[in-house]
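The complex is shown incomplete by one protein chain, all other protein chains being positioned as in the whole.
Each chain carries a letter (A, B and C) given by its place in the written order, and its residues are counted from 1.
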């Protein structure tokens, strides 16, 4: 175990998987010099054929990942910022998410789209979106949203080894808090939730950049005598419904924190699952702590106003715990 | 009143709005000859400057709609099949959905993206998607999903007059059942649900292509003594939450039919709203009748298996009505 | 751009016969589709390539199973020319369980990865990224494989083409970009949707570009050979614009929805007179390169292959409904 920043953990995963399997290649804009540090030095180590700068051309890049995967490689297509997933969305939505299915399983598509996403950095509307809801609705694409350096490393290694397309999303660029990362081989299976804090009164589901504030909220609430179970799904596709439902059946209450805009968010979907399958257990309304359906503004004061934080999370949890049938 | 097919109603709306306001222009691939009949004859009537064939270039087309709108016109960008929205997704997601917000309301974007979407025609995975969930999550874009010829006409006229970007989606191409369409000026406001069948036992929400089978299911269930209230939101953005919640509070039960894939569908979101705001009234789990998270297959027998129909809808309603707390 | 001269062929007779056979097989497949579509036996739309067979044939003859092609919505010819089994494709278009995609894809998605056929495509220019990525894989593997993308003149307007030209040129990818210019993008004539000439668009990216008569089997074949050799030798991509024509409509049922014609009878007739199949046959027979009896035998053979394919397709069962849930991951 050693404390590492998220980007450092990601970098390790890349190095280890590229060492392990020479079919792993990385391409994208400026991956050689590396904006976030995640791919820094990889070109020197593995050569420019395997770590390759592309021009700015997301349309063809996203399709190229599929073609290279279909032809036997395990490409990581680095898309820099999550919003550029929209720029290259055609191949992701119309080809990658469907190719295996349309051909009745003839082909595996072991590829990873990698991007940094989310708000909180005054990077404005076109660099701060949360785009996994759109990806979740496509079917056929796995989506990993790690919230800690350890999960990031373990999930990225699994994503690279997975035979299905995976979109791998992390928040925050070079910043991001450090965390303990196990030494040596460390794999986290795609689709397995992790209980980040055990509790009995209320289930709090949070993922990715929301795990940290949710954890703080859980710890603060513990002092108030509210026992929060914090479930981190770690992937939104596949979604570990069982783990979420198990917890809800135990606690009878559910709050979901999601940095996505509210409409058709992961939070909406998780709520819908519980309202269907854990109805019996529910003692209170299901609350979503999400971003309102607006673009992400520039001024810090505006951005802060719309992003979930430990206080808005704690408030939602309190409301649910204090709920009494009228 | 006269019975008209959906495409005929759409055609009428185009003619009337183009007559009314010369800033209304339509461009897209083969809009002059018109694949679906919706724009047939418009070029002859309004001239090729206002009804203009484009090359196949969805990337620039979707952006052009925004530019033309910003510069004072009211463009309808005809994207033919809904899946091609993904092809032109960059400008929709990164520009159109945000431009007004990013500029603090400096600009109105009175534009319509028009497309035919959904399955049931053995058109396969790349011509059969339901893409409104992705659009709903963008914020900033209204989405109209009419289920009858009358609503199609009334909503399209409102969409063209609206100062915000609207994606206008219809199912089924030239086919599609006929329905009564009011003569003369007929406007349906964006964001106002319509009760297609009144009832007291259970609320059934259905939109677009799902309204017809839901209505049949409601009628059949009536014979069994189950009183279904069929709520058609008609738009998924803005979503008439009040109408849905009003009905759920009355009936205490909710089933949502949505041709979208399940994850992060409109059904998920509507369920989440009810699980939060109508929790008190709920007597049974909220059920979603959606498409499983797969691509749309070609063979009719396969496609039929995954699309909702009157029987799967009725079955879900019965399950909810017969639900007894264990 | 360069324009190859039509030269006398000095190809061996068996190669010429083979090329004829491929064209004939494609033609027979497509003609059977007309019939089946009319008879209501096909659940989904079909886009036929009658009149364009020489392009697929000329290109794919130079390819092995380890090379890749990405095709279009008008993909039957490419599938067959690349060695795909017509019976498996036929069953697919019928939507049956023995189809190459078990009825999940249909005409617009027929693929056979075991033969390097990355698939037809319902998205115009959708194959461009796939083939470019496969070309990158070919380059990485270093075994001289190549990758080909077919696209139409309508598709040429899609920006992804220029993206591919740029990256393939920079990376010297073993990629052929083959534009089948049949004069129409759906119902829009070439010059209403394309400014300038497609074969001129490669030069700016330093991609050698050739405009060729796509109805001239031998010239097509030679042009392809040069480009494939270049690619295999690591010298980079080539853009080929093959000028041709589709005899049938854009999609088989177009008469049911079009309210007016979009091309003249004379134009269609003029191009039918340049039909690559009889033209090649004439060339073979009149040049005494392949005896007409041999060609008759081929005709009989391909006809029976297609008859058998149709029987196979018709007799194949529908897929199990529940299989709709398989094959996502």
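Rule of thumb we're sticking to: a contact is a pair of C-beta atoms (placed from the backbone, for glycine too) under 8 Å apart; a residue touches a chain by one contact, two chains touch by 3 or more.
Fair warning: this is a prediction, and the values are worked out from it, not measured in the lab.
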Filtering C:13, C:204 or C:233 for touch with the omitted chain leaves C:204
Across A:35, A:49, A:178 or A:195, the one contacting the chain not displayed is A:35
Touch assignment to the omitted chain, from C:33, C:157, C:251 or C:284, lands on C:157
Touch with the missing chain holds, among A:16, A:201, A:276 or A:303, for A:303
Chain A positions in touch with the non-displayed chain are 29-30, 33-37, 40-41, 53-60, 83-84, 87, 121-127, 174, 292-295, 297-306
Omitted-chain footprint on chain B covers residues 25, 27, 49-50, 52, 54-55, 57, 59-73, 75, 90-91, 94-95, 99-107, 139-140, 142, 164, 238
Contact residues on chain C toward the hidden chain run 157-163, 165-167, 169-170, 192-197, 200-201, 203-207
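Note that only the chains that are shown with their structure count from here on.
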If chain centres are mean C-alpha positions, then the most distant from chain C is chain A
Of all chain pairs, the one with the highest number of C-beta contacts is A-B
Between chain B and chain C, the Cα-mean centres are separated in Å by 37
Shared-interface residues of chain B (touching two or more other chains) are 58-59, 83, 87, 124-126, 292-295, 297
By the touch definition above, chain C meets two or more other chains at residues 101, 103-105, 109, 121-123, 126, 159, 327-328
